[in-house]
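Let me begin by presenting the structure, written as structure tokens, before commenting on it.
This view holds just a subset of the chains, kept in their places.
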């Protein structure tokens, strides 16, 4: 095959409209008659309907990626069945891919000339890379930021995990399903300040706020 | 005022989802409780409802910009009435701003520390800059491309005007309201090839295709 | 030919190290055994030696571009004589190209698959696009900023012209050869403030500063 494809990583914090961008891109492909497939890693098994949905009110069907899915084999199978390759592959929540699955995507790009755009978080609530994000930073052809703004005006960098009292948590599992914690994307300075604030409070439990 | 604002120009061809990006950005501001105002130049007076609407199915209210609107004065007036300044200003179809209005926006950014994001076309159907785009390329703080893909796989650069027979037109008014022409965004190579194809046909009218 | 080339525009203010970037890029091509040619518009006929030279202390030979040079024909001639095409073309001071010469470069990219990188100023001392910059903003495949910093910390946007008294001038020829004026790249806010300062002084000549 002669086409030249690229592996893109578009990273951002929670609420930076990555999914809206993915769906808008899909819509554009439809308008121009370009073929594409959407994929999304299964994280929460409570999900029933295989769709990618944005809070702005739009959605598209997708294929699930399971822990054991071989993405290279799956795309090659689509090709063998339909005798046609999609021109574009769009992946939501790409931080949840395994390193091996990112490598499979890279081989898909290099062998078939398909373009693959991965949208995902950069880091978890402790500011550590996810496995999928790490591998994408290592081997993606093009890395772009989907920016959003902290309430202080700076760019958001961290997805802070907030407990039921509104405090920033820095310990726990990387992904917590069905829990009560919430997330808030903040800039690095606000994140540091709030952790310092919390720590000083924790060290002085007899002091009322 | 101590805030530091920026004047952004996000340019792209028709159908590159600039308006969807604007509306997604507006949605994000709402979610984070950040104040913003949308503006749009009036081009076609047949427009009745003051909204910015994307083909993906979302819309937001906007203020109109008329030929004689002084954007600096208008934003200062909002400030004087509400004693509050919006943090962000979003402008759709910014290619239709006058050079003077872009200068007013720059002063708004520099004097009030407001951030202004202008979404607009780069060039018209003859590949010439619009007045608003020209001034934005001259003085914007940050210039970003909103990319989309030609059916040949390359990036779209030109908004080709197509007549009723499907041929590319390269003469006529910059903006044609209520006409029958359509537009198609194509890469530079496809645009050149199609014009050459058309020209050779025009020169040889006795040859059947 | 099957290669896919691109037309790049890397714009910046004076002193943003555009020429140093060009020469560093040329050095890299040499190290990897990749063929390239440097070009530069002749502006000042007092230039004798055909070199591109950076203030950091490095230089490379170049071909001159005259007002009447047809860049497409020149590169095609090189091909016909050597039976080989350069893989890259590097152009310094691209703001001084004519619109037609930029179009010739675009055709070179599209017909021969060569990559062309144009380094140049965005605007003149009145913040208006140069002819070459305007055409590059209109049709370049990729537009990147070469950033530099104003003494106030913001990004430089304007190449201010300074007269012998240290005042910002906003009238005169776009290019002044052999004159005594100097240039200083400043951010938009500093530029506006200094012009206002000068204007108020000019209006009140009887007031001492």
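Brief remarks follow.
Should a chain be cited, it is by its letter among A, B and C, assigned in written order, with residues numbered from 1 in that chain.
We take it that a contact is a pair of C-beta atoms (placed from the backbone, for glycine too) under 8 Å apart; a residue touches a chain by one contact, two chains touch by 3 or more.
Nothing here was measured: the structure is a model prediction, and the numbers come from that model.
Of 4 total copies in the complete assembly of this structure file, 3 are presented in place.
The definition used in the following text is that only the chains that are shown with their structure count from here on.
In terms of inter-chain touching, the protein chains here are arranged end to end in an open line.
For the two copies, subunit B and subunit C, the CA superposition rotation is 180 degrees, given to the nearest 5.
The geometric centre of subunit B is 27 Å away from that of subunit C, both derived from CA atoms.
Per-chain Cα centroids separate subunit A from subunit C by 39 Å. For subunit A in complex with subunit B, the touching residues are 3, 15-17, 20-21, 23-25, 27-29, 31-34, 55-58, 87, 148-149, 151, 153.
Against subunit C, in their complex, subunit B makes its touches with residues 4, 7, 106-107, 110, 122-123, 127-129, 134, 137-139, 141-143, 145, 154-155, 157-158, 188-189, 192.
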